[in-house]
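Left out: one protein chain. Kept in place: all the others.
Just so it is clear, A, B and C label the chains in written order, and each chain counts residues from 1 on its own.
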Amino acid sequence: MDYILSLLVFFPAVAAVLGFIVDRDNIKVYAITVAAIEFVISLILWMAYDPTNPGFQFTEYLPLVPAYGINYYLGVDGISLFLVVLSTFITLIGFISLTVEDNLKNMLISLLFLEMTMVGVFVALDAVLFYIFWELSLVPMLYIIGYWGSELRIYAAIKFFLYTFFGSLIMLVGMLFLAYLYYMATGTISFSIPDWHRLVLPFDYQVWLFLAFFLGMAIKVPMFPFHTWLPYAHGQAPTIGSVILAAVLLKMGTYGFVRFSLPIFPDASIALITPIAFLAIIMVIYTAMVAYAQEDMKQVIAYSSISHMGVIILGTFAMNVEGIAGSIFLMISHGIVSGALFMLVGNIYDRRHTKLLSEFGGLAKVMPKYATIFGIMVMASVGLPLTIGFVGEFLSLMGFYKISPSMTFLGGMSIILGAVYMLRLYKTTFFGPLTNEKNRNLPDLDGKELTSLIALTAVVIWLGINPNPVLKPINNSVESMLELMEKKAVTKEARELLHANTVKLEAK
Amino acid sequence: MYETIAFYLFAALTIVMFTITVMSRNALYAMTSLAAGMIFISAFFFLLDADFLGVVQIIVYSGAVMAVYAFAMIFMDTLRDVKEKNPSKKIVFFLSGMVALLLVIILLTPLISEKVQALYPFSDEVGNAEAVGIVLFTKYLVPFEVAAIMLLVAMIAGIILASKRMDESITLKIDQEIEEELQKGKR
Amino acid sequence: MEKYLYITLFAPLVGSLFAAMFGMKPKKLFVGIVASLLLFISFISAVILLVHVASTDEVVKAQLFDWITVGSLNIPFGFVADPVSTVMMVTVTLVSMLVHIYSIGYMEHDEGFNRFFSYLSAFVFSMLVLVMSDNFAGLFIGWEGVGLCSWLLIGFWYHKPDLSRDQNPSISPAWAANEAFIMNRIADLGMLIGLFIIYWHIGSLQYDVVFSHVNLFDISIITMMGIFLFIGAMGKSAQFPLHTWLADAMEGPTPVSALIHAATMVTAGVYLVVRSFPIYSQIPEIGLWIATLGAFVAVFAASMALVNTDLKRIIAYSTLSQLGYMFVAAGLGAYWVALFHLMTHAFFKALLFLGAGNVMHAMDDELNIFKMGGLYKVMKWTAAMMIIASLALAGIYPFAGFFSKDKILEVAFDSHHYILWFMLWVGAGMTAFYSFRLIMLVFFGEERYKKYGFHPHEAPWYMLAAMAPLALLAIVAGFFEHSFEEFVTTLLPEYHFHMEGITKVALIGLTTLIALSGIGLAVYKYSKGGFSEKWKENPIYKLLYNQYYIPQLYDKLFAQPYRELSQIAWKELDLRLVDATVDFIAGIIYATGFKSRVVQSGNLSKMLRWMVIGLLILLVLVVLYSPVR
Partner (left out) sequence: MITLNHYLVLAAILFSISLVGILRRKNLLMLFFATEIALNAVNIALAAFSKFYHDLTGQLFAFFIIAIAASEVAVGLGLLIIWYKRTGNIDLDTLQSMNG
């Protein structure tokens, strides 16, 4: 149990290396088995996790370069726990639904490596380790988009890589400077994130460092106006690539905000709430409009991801338990829902080799099961209560309401505009008469596809009805994080905001 | 006093020798003056109490390296004057002159900082060669071994590179002919 | 008693899931029967609850488990059966059960038979969650749930193509479904904001906590709560300006229109206002505003119904108009009256719609009332029941509508809002006119359908039987006024009339008079062959016929600009500006590399010269910035 996190991180990598010697015909079974074991390990982690303890659990510590404070330091708390589970779950589901034939072995091996980096990012408690996993995650994705993508794949892959890499480098500079500041303050260098959490920084340093981290995270999220790599990446990536990109990789950015920006720079975060919320609102409204204008199913969902990430950002910068816990929950729910939607688009793409909306119409008659699951996912995406999508969106917006009612109203446009583009997508694809003859004899979902999609649907509904098993650990960790922020805040405004950011009966 | 005289004497000699090396049109002259310059440099090493280094300078540089150059020149038709299309001399001398000027300026400004501490001070009890040996085989053991391996590698590389088709007269035949002959020989 | 609470709630869910299992299979009759039976069980247990609550004055509460627990927010799945919710439960389950039974016949030949019952039962479940929940979040679950089911059911015949607005004013079922969903979402945003306000001030969304603390707050905060909750109600109850979806929603199968878009879902807004009476009774100005809007809608919708030729749309506008009446009552603080009208309206409006369904069946889904006429001869029962419903709607003694609608007019007059009263009074006349215009055109007069080759027939007995209880209730429900008042005012505030007996009688007389004259005008005119064709050239006619051009206006004002803006946002902004900037920066870097490639000439001596130049620069820098001076 002590080494469960290391096991979780390196098991897929070791399995991937061993995968080279596995026979071509058996590689898929092998990979699914590995992913399933990994998922079970993450479930064991969840079971063994103590929800009442808000701190880091299952920590592992091994000095790597003690002179520079770089250590092999892993740990998990309520904030990262479910992102880990999400990563392993989506990988498993993605493997089950995989339909790639060409060079399958290489794809599965790179996906297993990708799984290592994803889990690694979420459990790393050392900034250098975090950064290493963060950057390594680009490599398998670059390969996946660049090799298995469609026509513009090279452009998309390189854009994806360079753009995010550019942001990360600036973040790296921020990390180094932060370590230097830590050295100035304490006399020892440390890259350990919990150490950084305890570091009190003067306000102007906080702002600059916040901006450095912000750029790295914002490109990853991706926040407007750094989002343009995403539609290309999604549009060109193979299904599995889009699924993992949308479900997990984007969450690294928002996770970074919660793990780094808020607790390390509480004053800067609070001082910059308004501009960031402004960007988030632009993201929500503008990308929702762009999504509405798309002609390609996958692009609709790609832009919708950006729109939803805007709500996550709003929730994160609500600076109260409701908002932050909601935004973390929304990360998970968006991961599952957008993953499922990309998978669904992949299913139709496998059948028709096109994703253009104009090619479809009236599919509900031909593929009722497909239409049903798609409908459930659409509803989860627009945030219908009792589906997973509602809880996070509701809590995020509710949290931000305390900060600014008018901005919440604008951010809340997401629930209207989300319905607009999603229902348009659903209507043009599934409703209306069956006009295109090519669609007449499309087969409905087969067993493999159903297995993966029903698993996702079950999660969507289960966590929609009973989100508490997930919310409780998140809640405790977020509460302790906010306490920490309040304790170390240096400016008066920040302290007051954090202090007043709970429910209080305002009697007359 | 002797030291001053010796320094200026050898400085003048090395500068003249190296200037000849650089300016000469004839490769043989250049090499000869280079070898002479090397020996004069070893004089500075003796002046600086670096006896071991001075000896190494004479043996390795003036001996081994120059010998290699001499052998290399055998392969080439270097006795005749070297024909070169030189770039405009102004640029060359301007650049070098400026570098020299700047270096001198830099070096003449006070450089010696008092914070600098000797890491491995001379000990008076042992001679220079012994002192070098002690440091070399303690602190610099690994670099020393690496240098040894590097020399070995360089030696093998030099032999292999130079010895390809040693039996052929390279000055009289051009490459293609050799290739053709080799092809025939194989058949 | 909790047991009955759960039975009432979950029986429809079980029915829905059961039907869903056969959703993709061909028609199975037993699916409809099972679903109806489960609804019957639900109805019975709702009645038991009603009796229990009424007899013991005890409020039944149950908590299933916690839904969302974060920070200081705690939302349980909690349900409550108090007088208001039991009335709603009984109304909902009763109408739903009858509509279920009716649908077995109505959907007989539809291939989506099983799917239909699955959706319909799911709707009932959501509606019950809405009315039974003991907190605002639970209400919102039901709120969105009924929205989803409404979307599914309006778009039930999704395979129909989009037509232009001239051919089909609702364009297509799928379009109408989306319109309904999106319009409701706009209102839901308002409602969500209302919930946020409540939460951040009170710290809970439980009704009892909220209502017991609400008077502690500043009036401006309560006003905000009231406004935003009402925005939510406006969407669901299709109040102006969010009303256009309701008429378009008539694209759904007729039982759906009867259940969702007349009897139950659209009254959810009224229910919300009634339920939140502790909030609204603190802010009479907002109440007055609500009442004004209601009165306006009552007249506005009735005026559109005057000229429409579409059987179902007329009834839909009538629903809209009646919802306006309910909001007047609720806005003026007569909550029990609003609830009472809600209930009676559910009975006679559902009846009216089901009758219209019979007519449509008979006429092969033809909806134009000018293609009908004289159907009384073949459909005596249907005609009789629709006349009963219309009389109830028009508010003629002793039908149910008389008691409830008159009460609303009385309230308006009694609270000295004479303009409101006058509007409602005019509305009552219009209601009577269009109801009987419909009756006359459909059932009496010339048998125009023969021209178009229809062969109408009476509906099967069980469909009529399903309608019969509704017809009965449309007649007698009014007589329960006092017991109803007594029952619900244990929770709701009472409304005290100050009027003297004589004014009251005069008012009743006036109202009855205008209703009767409306009926008389309709009967007289349409038995003579109706108004002349010249009326159609009249601009007012055109305005009314085109729904005040509001759908077109929304199209031009919101839908089209949004579409165009989206295109601009994507093609001009995103691709040309944002992405192009990124590519431009990348391009600069690339071009720099391309240009400076010349440096790599491969000529060693040139490179050496560059190297020395670099060295020179470094030396200059050392001289200039030497750290050791």
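Just so it is clear, a contact is a pair of C-beta atoms (placed from the backbone, for glycine too) under 8 Å apart; a residue touches a chain by one contact, two chains touch by 3 or more.
The model shown is predicted, which means the values in this text are computed figures rather than measured ones.
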Omitted chain - touching chains that are shown: B, C
Positions on chain B contacted by the hidden chain, ascending: 3-4, 7, 11, 14-15, 18-19, 21-22, 27, 30-31, 34, 37-38, 41, 44-45, 47-50, 52-53, 56-57, 60-61, 64-65, 68-69, 72-73, 75-76, 78, 82, 84-87, 89, 91-93, 95-97, 99-100, 103-104, 107-108, 111-112, 116, 118-122, 131-132, 135-136, 140, 143, 147, 150-151, 153-155, 157-162, 164-165, 170, 174-175
Sites on chain C contacted by the missing partner chain, in the whole complex: 597, 599-605, 608-609, 612
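Criterion: only the chains that are shown with their structure count from here on.
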B-C or A-C - the one linked by more C-beta pairs in contact: A-C
Chain B-chain C separation of Cα centroids, rounded to whole Å: 95
Touch list for chain C against partner chain A, complex: 23-24, 65-73, 137, 140-141, 144-145, 148, 151, 155, 158-162, 172-175, 177-178, 181-182, 185-186, 188-189, 192-193, 195-197, 199-203, 213, 216-218, 221, 562-563, 565-567, 569-571, 573-574, 578-579, 581-582, 586
Parts of chain A lying in touch with chain C, wherever the complex brings them together: 159, 162-163, 224-225, 227-229, 286, 289-290, 292-294, 320-322, 325-326, 362, 364-365, 368-369, 372, 379, 382, 384-386, 390-391, 394-395, 397-398, 401-402, 405, 408-409, 412-413, 415-416, 419-420, 423-424, 427, 430-434, 465-468, 471-472, 474-475, 479, 502-508
Chain C-facing residues of chain B, complex: 87, 91, 95-96, 98-99, 102-103, 105-106, 109-111, 113
